[in-house]
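With one protein chain held back, the other chains of the complex are shown just where they sit.
Order of writing sets the labels: A, B and C. Residues in every chain begin at 1.
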Amino acid sequence: MTFTPTELEAEGAAGGEAIGEPASSSPPASGRRLVRTFLRDRVAVACSAYILIVILMAVFAPLLVKLSGYGPLEFDQSAVDSNLGGLPLGWGGGIGADHWFGVEPGNGRDIFARIVYGARVSMTIALLATALTSVLGVVFGLVAGYFGGRIDMVVSRVMEFLMAFPALIFMIAVLSALPAENRQALLVVVISFFGWPYLARIVRGQTMSLKQREFVESAKASGASSAQIIFKEILPNLSSTIIVMTTLAVPGYVGTEAGLSFLGVGVVPPTPSWGQMIASSVPWYAVDPAYFLFPGAFLFLLVLSFTVLGDRIKKIAESGEARS
Amino acid sequence: MIRFLVNRLLGMAVVLFLVCVFTYVIFFVLSPDPAVQICGKNCTPEAIDRIRANLGLDQPFWSQFWTFLTGLFAGRTYGTGANLIDCAAPCLGYSFQSSQPVTEMILQRLPVSATVAIGAAVLWLLAGVSAGLVSAVREGRFTDRFITGLTLTGMSIPNYVLGLSLQFLLVVTLGWLPFPHAVAFGDDPVQWFANFLMPWIVLSIGAAAVYTRLTRANVIETLQENYVRTARAKGLRPGLVWRRHALRPALTPIVTIFGMDFAGLLGGALITETVFGLNGVGKLAADSITKNDQPVIMGVTLLAAFLVVVGNMIVDLLYTTIDPRVRVGSAT
Amino acid sequence: MSTEPLLRARNLVKEFTVHGGGLLGRSAKFRAVDDVSLDVRSGETLALVGESGSGKSTTARLIARLIDTTSGSVEFAGREVHALTGKALHAYRGEVQVVFQDPYSSLNPKHTVERIVTAPLVYQKRPVPGGARAFTRELMERVGLDPDHSARFPAQFSGGQAQRIGIARALAVSPKLIIADEAVSALDVSVQAQVINLLRRLQDEEGFSYLFIAHDLAVVRQIATRVAVMNEGRIVETGDRDQVFGAPRDPYTRKLLAAVPRIRPEWDAARRRNEAARRKRQEA
Partner (left out) sequence: MTSTSDERPLLRVRGLTVGFPTAAGTVDVVKSLDFDLARGGALGIVGESGSGKSMTSLAIMGLLPKGAKRTGSIEFDGTELSELREREMQAVRGDRIAMVFQDPLSSLNPYYTVGTQISEAYLSHRTGVTRRQARKVAIEAMERVHIRNAPRRVDHYPHQFSGGMRQRVMIAMTLSMEPDLIIADEPTTALDVTVQAQILDLLAEIRRDTGAGLILITHDLAVVSEVADHLIVMREGDLVEQGAAERIFCDPQEDYTRMLLDAVPRIDDEIGLLRTAAVETGTAEEDR
């Protein structure tokens, strides 16, 4: 599935709840030791490396395109065979010195340039959506979990309502009804709107259990304000949960953006996006598989890297907390 | 128990009502004027006004919403006089683009979607739970790590990427499977299976991966429970300890999540059906997006929401029969 | 010891609502604390004993104003605690401190000892006398901890040490009343004895009062000046320690005392004789 909720939910149900469940006898894992454990993990390092490459690609897209010679919107009719309905000339969809990843069939746009610019779109949307959902999720989760009562009831009902919604379908419905301007910002807002309850629910649960712990009562008994208790006493205990949950949320949002663009309600052409590239490759995949393979592989590897990374970080965080 | 049931049903009605309001508001506020769309290119303001009056679009929001709601339960009509269009209950709206009630359009395509969804659900349940069990039994060994790697891959691969890859590999390159199209089971069971196999795999892969992880985690956790130790202390055979004291508690949450996931399948079916060109409800929604046929999109959205809410309800009821702690309250 | 009690609780009632759930669910009321009155005098230790569910911890939380009363009053140094607001309530929190049962749960796992111990002062917006480091070191020494460990985290301490940190934190604001809620129940017996002795010594030095909540009658007997016995939300008997233990009036108190497992006194007597004999042998 391209969409996050089930996965996040499952993570939350299976292990997420346990992350912040503070092991009664454990020193908070020291940052340096965690980093060392992490660096020894070759898979995690490989995933981080790939993510870094994509981020660099996104940041230096204009520079890279200058190097490769073709912009993302430039047509190159010389690279396609107009007699064959616009099939790219040459092997592998026109891979060569001119076009490193080949060209799009039909209009001959450079795939490398579109991948690079597509990375920009994917990363921007996914990271912004993650940032927004994290803020919303943490704030609402903390507030609902800490204050309980009526506030909790309202927040919880809203969360249940949003989670009960078939989010993908609803996003499609909303986006299809909305005007096409500012698509990227709209995508971030819509994804976050449906995404925050998944983090909020877990933060809420942990806040509720942390609230029961006596150090919170102790702070209260010393005259700490609610804000002090929430931010000084409770929030530090949620850090590993938040890190893990956000890392696991990024791939979901990358996938969601691509999926929505694939369905034609995401990023609007001609702005390149990986999902949209895959969608336009559908009529061609039998005759020009390269057109589909490049964006497909980049997208899959990005989602995979984030997922594996989140999984590893979660394990490290858990073992760090389990160590006594 | 009856009080619980009534409570749940009432809660469900409230949620469904809110879903209707929410959906309706969004489409009412955001979507372009349907009258303009219907009117077409050569349109005069008078023509638009006529259509608006005809469709009741000149009415205030609440009155329109009321008409919509009554349409859901009792059916309604569009237009007047000779142009009267009847939309029987449950009327989800009328697609002027295809000149068909939305309900009818959905019903026509439901069998294909149901086949895809049920097959996928069976597949992911079987694959997910058994892989999870194997993984739990072999915890920490090669098999476990291998399955864990597979699940991460399965969770990460976007289903349209997988769908297109499979098609390219199995249909175009190897020619092992036909290009999927809906074959009725009664006509040719073998072809039916061959045609639906890829959609099932594609639709189930993500959930299968998640269920594998869930099963693994639950089983490993349950095996640490004190009551498993008690069972062993009683001298029960390992098979019995597993079956009775580990599996049942470990798999109960999976049963409950399954209900919700199954109800939420329509979202995944949308992409899968589009990729394989299967003419189900998902494809209908996807096509309607392209054609900007708002009543259909709204109808499918409501259907999806309805399924999820009902699914949630069934899960809750199921839980009360499965978990004795919920079923029978404590004595004192 | 003045005759006017430091703390005077009158007719305390706390009801909890048990929700039936859903729209039609009926909610029932559960009375956890039922008409409880007690006094804590200056410098004394009042022990509140009872079994689980007797309402003793709820009473403690009412007195610390961690939860609100359903009815009844708590007067501290002549002022109604549950009417306090703003600054006055804040000041009350500096006069009353709580030591909890589970030493690990009561210390924030992400904070160092220094931060934990100085937290009450920070929350009270008071300056830390002599700076955080020196202040922490001094407190740690007073409760029998190695002052060099002030930068450590709670998990790096044993249960008894962690409980000492909790006691040090309570001392930071020099309170007049310390509510010890099952403060030694989670500890091993040898450690428990050390912590009981520490609590007694600190009281001798500082002159504050304890409200000592416990289920273990033998422990209570070691530390209490007066004892109140709770059962099902009510106080069934209050009296001086020796009266309650020696001549209990209420049948429930008698039942409770009878149930306490005990090492036979004649064995203890024999052991003392043997000890004395051994010491004599060693001297010889």
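Note that in this section a residue touches a chain if its C-beta (ideal position, glycine included) is under 8 Å from a C-beta of that chain, and two chains touch if they have at least 3 such contacts.
Quick caveat, the model's predicted, so the values are computed rather than measured.
**Student:** Just list which of the chains on display the missing one touches.
**Tutor:** The undisplayed chain, in the complete complex, is in contact with B, C.
**Student:** Touching the absent chain in the whole complex: find that residue among C:Ile67, C:Val128 or C:Leu257.
**Tutor:** Only one listed residue reaches the unshown chain, and that is C:Leu257.
**Student:** Looking at the full complex, which residue from C:Glu4, C:Glu51 or C:Asp240 touches the chain that isn't shown here?
**Tutor:** C:Glu51
**Student:** If I consider the whole complex, including the chain that's not displayed, which of B:Arg3, B:Arg50 or B:Lys234 touches that chain?
**Tutor:** B:Lys234
**Student:** Could I get the residues of chain C that touch the absent chain, sorted low to high?
**Tutor:** 51-52, 144-146, 158-161, 188-194, 196-198, 200-201, 215-219, 221-222, 245, 255-265, 267-268, 270-271, 274-275
**Student:** List the residues of chain B that touch the chain left out of this view.
**Tutor:** 225-227, 229-238, 240, 244-245, 248-249, 252, 323-325, 328, 330-332
Definition applied: only the chains that are shown with their structure count from here on.
**Student:** When the contacting C-beta pairs are counted for A-B and for A-C, which pair yields the higher total?
**Tutor:** Comparing A-B with A-C, the pair joined by more C-beta contacts is A-B.
**Student:** So what's the Cα centroid distance for chain B and chain C, whole Å?
**Tutor:** Each chain's C-alpha centroid was found; their separation is 55 Å.
**Student:** So what's the Cα centroid distance for chain A and chain B, whole Å?
**Tutor:** It comes to 23 Å between the two C-alpha centres.
**Student:** In whole angstrom, how far does the Cα centroid of chain A sit from the Cα centroid of chain C?
**Tutor:** Their C-alpha centroids are separated by 49 Å.
**Student:** For the complex, give me every residue of chain B touching chain A.
**Tutor:** Listed in rising order, the residues are 15, 18-19, 23, 26-27, 30-31, 152-153, 155-161, 164-165, 167-168, 172, 205-207, 210-211, 213-214, 217-218, 253, 257, 261, 264, 266-268, 270-271, 274-275, 285-286, 289-290, 292, 294, 297-298, 300-301, 304-305, 307-309, 312.
**Student:** Give every residue of chain A touching chain B within the complex, in rising order.
**Tutor:** The touching residues are 1-3, 5-7, 9-11, 13-15, 161, 164-170, 172-174, 176-178, 251, 255, 258-259, 262-265, 275, 278-279, 281-282, 285-286, 289, 292, 296, 299-300, 303-304, 306-308, 311.
**Student:** State the interface residues of chain C toward chain A in the complex, per the touch definition above.
**Tutor:** 61, 64, 66, 89-90, 93-94, 96-98, 100-102, 104-111, 116, 119-120, 123-124, 152-153, 155-156, 166, 169, 173
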